[in-house]
Each structure stands twice: as structure tokens, then as C-alpha cells.
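A single protein chain has been omitted from the complex, and every remaining protein chain is retained in its original position.
Moving on, here comes subunit A:
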């Protein structure tokens, strides 16, 4: 379809044509009934321990007051030695981490090395600052590289923080309490896993936006252990009966068959060459 009112092909990237229309629509709906984006309303946490980094997350995704996804995966793969937990708008965290992962894969194919965590953090910071917080992604990046074990957080406006333990999301205050209480430098693996589990559990219990299962991801020099789920929610319910009805449950009252009359208008035969 040819559009006769554009002189140039539209530029690639974000398209702001509908922004004015959306602003006008919001005024019409008086009371904000516009559809809300899917947020993850999360608890995510990370801890640096003796041999690496442990990341943890809950698995609930909410869309205002409704639970939209009970088993969503919030720990995203960035590279074999770096994983990222994402809080905020679900689509934004997904796409941003996918882009980051692609860029780092290209880099590692070019140079033959595993990417460092600082590289991931810098790329993210540049990308998020460019969009001035319109991309709602609060990310916790954890990884092991040749320089050691690192844990960073990147905010939606591009702020970066390097810390030994950390939690983000709507349940971060509850989780941070547990982390502050139990964190020590150079923890053992089992203690670190238990600490993160307890922190996420506190977030799940005290925050409405977090819930369901707990996922844990352990990154060490030897490799990655992605345990999904680490702890299942105790409020899982299963369907009591089968909801499939046998044939004949609904009585048929009347039946009317109308045959369609088709007439052959034109017939062409095309030989297919099967040589």
C-alpha cells in the first residue's frame, strides 16, 4: 500500500507518532482506566560469596492488582558468566537484557574472550541514560570474570552501584532487612543460598507484588547452577476435577443443514513438470 503523504521512509527505532493521541486519550478516560503495562512488582536479591555470586528472585508478574504470570523467569541470561535479575516493567527488562546479551555475544565472538561484568554495566548504563528513565528497568547484574566476583545494580535512569549484597523491586526493604542481618564477607555456598532464600521469602511474605516460587542462580568460576524453582510456594493449588465435558452433555434441540450451491465458473489445467 503506497502512502502518498510521506517524503521519506520512517526512521528505524522508536516511533513517537502516537504520543499525542495517547495523551489526548488519557484525558478522555478520566480516572486512568488506560491499560497498565505488565510490571514485575518483584523481590530480587544478590549476594557475593566466597566462590562467586548468588542471585535470587520471586516469580510473580502483576498487572496492577491481578497476578498475570505465576511462573515468570526474572533471572535472565546475559552471557555464560553473567546473569541479570530484572525488576520494573516486564517487557523493558526482557528486551534490555536481550539486547545486552546480543551485544556481549558479538563482542565475545569478535575477541574470543568472556565478557566482563563492568562491560555489561557500562553498556546498560549508556542505553538507559539515553532514554532518560522512560525504559523502566531496575536490574541487578551479577557475574564472575577474570577480575573476580562482582554484583552491580543499574537503575532506570542509568545510576550504577557496586555492592556486596543487594535487593531491588517492591519487596526490597523486607529482603534488605534479612540481608543486612545475615551478611558476612566470604560466606560459604550453602549459607549464601540460605541467606538469599530467606531474603526473597521475606519479600514474598511482606509484599503484595511478589509471590509464588523462589528461583536461585549460583554463578561460580566453574559454571552456573540455575535452580528453578528453588522453593515452591506452599499455596499451590491443583484443579479438583476435570473440566472436559463428555459428548452429548448439551442436548441438541433442532438441526438445520443448508447445502452451499457452488457452480464451476472456470477450469484451467496447469501441467507440473516433474522431471
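What we mean here is this: a contact is a pair of C-beta atoms (placed from the backbone, for glycine too) under 8 Å apart; a residue touches a chain by one contact, two chains touch by 3 or more; residues count from 1.
The rule is short, and it goes like this: contacts and distances are computed from a predicted model.
Engineer: Which of the following is the UniProt-recorded protein name of the chain this complex doesn't show: "Translation initiation factor eIF2B subunit alpha", "Phospholipid-transporting ATPase", "Proteasome maturation protein" or "Myotubularin phosphatase domain-containing protein"?
Structural biologist: In UniProt, the chain excluded from the picture bears the name "Proteasome maturation protein".
Engineer: One chain isn't shown here. Among A:11, A:66 or A:146, which residue touches it?
Structural biologist: That would be A:11, which touches the missing chain.
Engineer: Consider the whole complex, including the chain that is not shown, and state which of A:77, A:131 or A:226 touches that chain.
Structural biologist: That would be A:131, which touches the missing chain.
Engineer: Which is it among A:23, A:146 or A:185 that touches the chain not included here?
Structural biologist: A:23
Engineer: Just checking the interface: what residues of subunit A touch the absent partner chain?
Structural biologist: Its contact residues with the unshown chain are 1-16, 19-20, 23, 95, 99, 102-103, 106-107, 110, 127, 130-132, 134.
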